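Below is one structure, written out as structure tokens, with a few remarks after it.
A protein chain is absent from this complex, but the other protein chains hold their places.
In order of appearance the chains are A, B and C, and numbering begins at 1 in each one.
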Amino acid sequence: MPNVDTSLAAEALARPETQTQIESLDLIAHSATLGVGLSHYLILSAILFVLGMIGVLMRRNAIVMLMSIELMLNAVNISFVAFSRFQNLIDGQIMVFFVMTIAAAEAAVGLAILVAIFKRFREVNIRFFEHLRG
Amino acid sequence: MSPQLLFATLILAPLLGFLINGARYRKHSAEVAGGIATGAAAISFISALAIFFQLLDLPAEERRVAVQFFDWIRVADLKIPAGFVIDQISGIMILVVTGVGSLIHLFSISYMHHDKGVAKYFAYLNLFLFNMILLVLGDSLPVMFVGWEGVGLCSYLLIGFWFTDKEKAAAGMKAFVTNRIGDAAFILGMFILFLHFGTLNFQELNRMVPVDPSLAWFGPIGLGTLLLFIGATGKSAQIPLYVWLPDAMAGPTPVSALIHAATMVTAGVYMIVRMNPLFLAAPNTMMVIASIGALTAVMAASIGLTQWDIKKVLAYSTVSQLGYMFLACGVGAFGAALFHLMTHAFFKALMFLGSGSVIHAMHEEQDIRKMGGLKKYMPVTHLTFLLGWLAIIGMPPFAGFFSKDEILWMAFHSPRGHILFWILGFVGALMTAFYMTRLMALTFWGESRVDKKIHPHESPLLMKIPLIVLALLSVVGGWIGVPHVIGSLLPGEPHNILEHWLEPVVKSVPGMEAGDPTLEWSLMGASVFFAAIAAAVAYHFYVRNPSQPKKIAEALGGFYRLVFNKYRIDELYAATLIRPLIKASQGLWFYVDVNFIDKATFVTADLVRGGGLFVRGLQNGNIQRYALYVAFGVVVSLSFILLR
Amino acid sequence: MGNDAVEIAINTIKLVVCFLLIVQAVPVLVWLERRGSAFIQNRFGPNRIGPLGLMQLLADAVKFLHKEEFAPAKAVKFLYYAAPVVALVPATLAFAAIPLGAPVHWDQYVFPLQGYEVSVGIVFVLAVSSLAAYAILLAGWGSGNKYALLGALRASAQVISYELALGLAIVGIIMTYGTFNFGEMIHAQEGPLHFSFMGHELVLGFLPNWGIFYQPLGALIFFAASFAESNRLPFDLAEGEAELVAGFHVEYGGFKMLLFFIGEYGHMIVASALMATFFFGGYGLGFMTLAELSASVATVVQDPNIVSLVTSLITFAVFSVKLAVFLWIFIHVRWTLPRFRYDQLMDLGWKTMLPWALFNTILTATLIYVGHL
Partner (left out) sequence: MSMDSFLFWFLAFITIASAVTVVTITNPIYSALALAMTMVGVSAIFVTLGAYFLAGVQLIVYAGAVTVLFVMVLMLFDLKHELSAFSRGQISGTIKVATAAALAGLLIGAIVWTVSGFERVVSKPAAPDSADGMRELSHALFTKYVFGFEVLGILLLIIAVGVVALARAKGGTHAQR
């Protein structure tokens, strides 16, 4: 998708602090071998996300599934923060704020439901909940 | 008061009455319900009067009070405001409607006194009045059509008011269906006119009419007016759609008086008069209207000769009088048509109410063979009925004389008229005189044939007042339309006020020149003389030697029976139209509906069910499976975005 | 961390010192507590070994070290051993972020008197101390004992619920000073007390410009909540001897127990330090600003390095005094008040403190908005 990176690059060029860095491009080129950039953080968050997804897909324990969901949310948070940092926009951090709130709420509700179900069935295995099928 | 407010009261008062009575439809007190309804009617009558006087103050040329409340329909270039107008034509009509309506409301109070659903009755009556006012005041065809349909509905409701009786319910149905046919034609006519003129407002239509009459049968104007006229035949009971009116007598008598004599059935005539320039521009339609009117007049009168049911007789006489009105319209005498409409409203309403009073006295007995000699039991009713009789058979100086003779004269004299029309009308007049006298004789005169158990009695005051008022009106009502030939003789030379009044809005037929007075005198004299003869003959037959009619009937034999059975028109319709229609629809039901439509729906249902079963398989309660579906979706969409 | 060897070395040393401070303060506190309780209860307390029984501490340490190292059979070994260490972490981390004195300016270097300078110190401290629940849970779970587990659950629930009140109480002071940084906050508390409300100035020279005068309610709530945070009486439901013999560290003995002790006292220290920093001017002298102080010191010695060194030492002394006062209050309260019942505890936390803290927050916000405080 060439259009995306050109646009991003364009607005990157438009920003003053990047202008200065272009002037000292060779320096960056040297450190770029080891320098940590946006893509590193994004890839990290992608890996975390996929791990969480695997957990949700594979684990049987409902609580662990909830944990995996938290993992996925955190992965998203990482990419948000990374973007907000690398584009000098605060909005990403705001989004992280909201995501955290939602995640806490979701965990609370999920655990409450699990406690209620456990009180009844003494069981948190997800397979077992198929009995709750309407 | 501002015209807006007046119109609002005029239109909404009956609606309010309807709502009130409709809300308390279980109540049985006739006084309360009737009081409310009559009050509402009276209010609209008063406000109508107020507007009418405002009209009088205006100069003759722009006598026109119009209001627009809101935009009712606004589609593309079809823009129809809820506009109402009172001009010379609708002014007269609204006065007749509300005035006669109020009187009949008053009459109903004591007539419907014993009925259970009296509140419902009055609610319907008010609703009818509301719709009739819409019909009369509407300044465009659609607004008029709303009222048109509304009165149809109300007449259906009121004919079938005693719906527990199967006959009466069926009568209501018949009226409704028959009206539907006419209404369909009416709508088509509207479409055509809108297609051609791009507007449906009466004034604009009348202004846009081309000067030269279009002789094409199926030109837009010709076809449109023709269709409108078919609608009129439906509403106003002309050939071929008159069959519902006689059956409509199943309703309560005041209803027959109000709806099926005075107001609703004249809607067609009113409509034609309203759009007279348009109709004038379509001579073919005019010819059709005239001939249909004349035929109806004669045929209905001839049926009326033979009926034994008092209300049936009046019904057929109504049909034939309507025929006269259409004849007038057809020959271009719109003023005369409106004149006759008014006078007829007076005396026919009077006679219906009289018959109602008689029926009331006879405890729901309607067969005139079981009456007779009621003169001494109920003098007031007899007197008023007598006046009505004189009016309808056209005895000078009663109301009917002027209007009917003007129609006949015009039928003879107008360039659109013809000697044949005159002859038909003349014969109709004779017959009218005959059967009306017959009715009088059998009901009031001669020796009593009343059943011993029944003790006839004069009606209460509430029923007498409307009778008296209407009787007075049917005596003097005609004097506003005195022909010139008579007016020139009388002291003070009373002019033809009505004609003068209608001048700005009613176009006269092109090529009309002043008639020859001697000819007019002779025709007038002939009709009056022969009418008197017919009346005398009838008196002779039914009072002197009552055995005479039977002999004649036997002498006539088959013809008599044919006439007695209303020319078997109903049977004819049943055989040619109704039964085939039923057969066809049954065929459609058993073949098309069952084999195709039902099949189609079943197939769709099965498809949906199958799909549901499949999807149900997906929903196996395994949450992780669901999550997997979601992941699939993400992968697919992402790869679509990326690898595109 | 630093630019050259000297700075790096000094900073590293600072870290170690901070850690040692916590660890070494504990025996003193233990001794203080025992003597104090004895004093309160008209006993002697430890008085045999050494002067005033000060050597008791050493003896205790040795005893702890020599105890047998064992784990119960049912225990989950890893967690059982991890718990005490984890218990040590939050307190030390939090304490290291609190400035103990005015920064020392030596030549071109600047050495703040704290383990490490965190720009959003308050958030950091809160975040770190919110990890305290883990130690308790791990201990309770790891030692495979139902009393321990119950104690752990109680304790963690208590910690979590009182964190709310704690945080909200701090929000008030944060709004008042408009900063998350301890240094700025302390700087803002210098000089005499002066309210400014809707442009009107009210100066009370005889009072220091401390947060307690701006946030009395917040201070109260914070103090009470910090009692609960550090699982001290009257909130030591976790180790209620009566119903669950000793709570989450039933199964612990010897040095592991000591580590828990260190954690608990560390919490006390952190709470006191925060108390001092938020509401009592931190290392500031109160009625005397830092500049004035260093000026007056400069009259005695000339070398600016020495001046700043002396100044920061003085401020450190001041801070230690304040710390000591609050620690003593902790101990005194412990030996004065009876213990709550569990439901009373939760009611107090959720139904009393939280609403008051909220009220305090809203009130502060309104005042700031109205009067540009």
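Here is the rule we use: a contact is a pair of C-beta atoms (placed from the backbone, for glycine too) under 8 Å apart; a residue touches a chain by one contact, two chains touch by 3 or more.
None of these values were measured; they are calculated from a predicted model.
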item	value
Neighbouring displayed chains - absent chain, whole complex	A, B, C
Residue among C:31, C:180 or C:214 touching the omitted chain	C:180
Touching the absent chain when the full complex is considered, from C:130, C:320 or C:352	C:130
Absent-chain interface as seen on chain A, which is shown	1-2, 4-6, 8-9, 12-13, 15, 17-18, 21-22, 25, 28-29, 31-32, 34-44, 46-55, 57-61, 63-64, 66-68, 70-71, 74, 77-78, 81-82, 84-88, 90-91, 93-94, 96-98, 100-105, 107-109, 111-121, 124-127, 132
Residue numbers in chain C that touch the chain omitted from display	79, 118-120, 123-124, 126-128, 130-131, 133-134, 137-138, 140-141, 149, 152-153, 156-157, 160, 163, 167, 179-181
Residue numbers in chain B that touch the chain omitted from display	624-625, 628, 631-632, 634-635, 638-639, 642
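Keep this in mind: only the chains that are shown with their structure count from here on.
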item	value
Chain-level touch network, classified as line, ring, star, complete or other	other
Gap in Å, rounded to a whole number, between the CA centres of chain B and chain A	79
Chain A and chain C: spacing of chain centres that average the CA atoms, whole Å	35
Junction residues of chain A - those touching two or more other chains	none
Interface residues, chain B side, partner chain A - complex	619-624, 627-628, 631, 641-642
Chain A residues touching chain B - in the complex, by the definition given at the top	1, 53, 56-58, 65, 126-127, 129-133
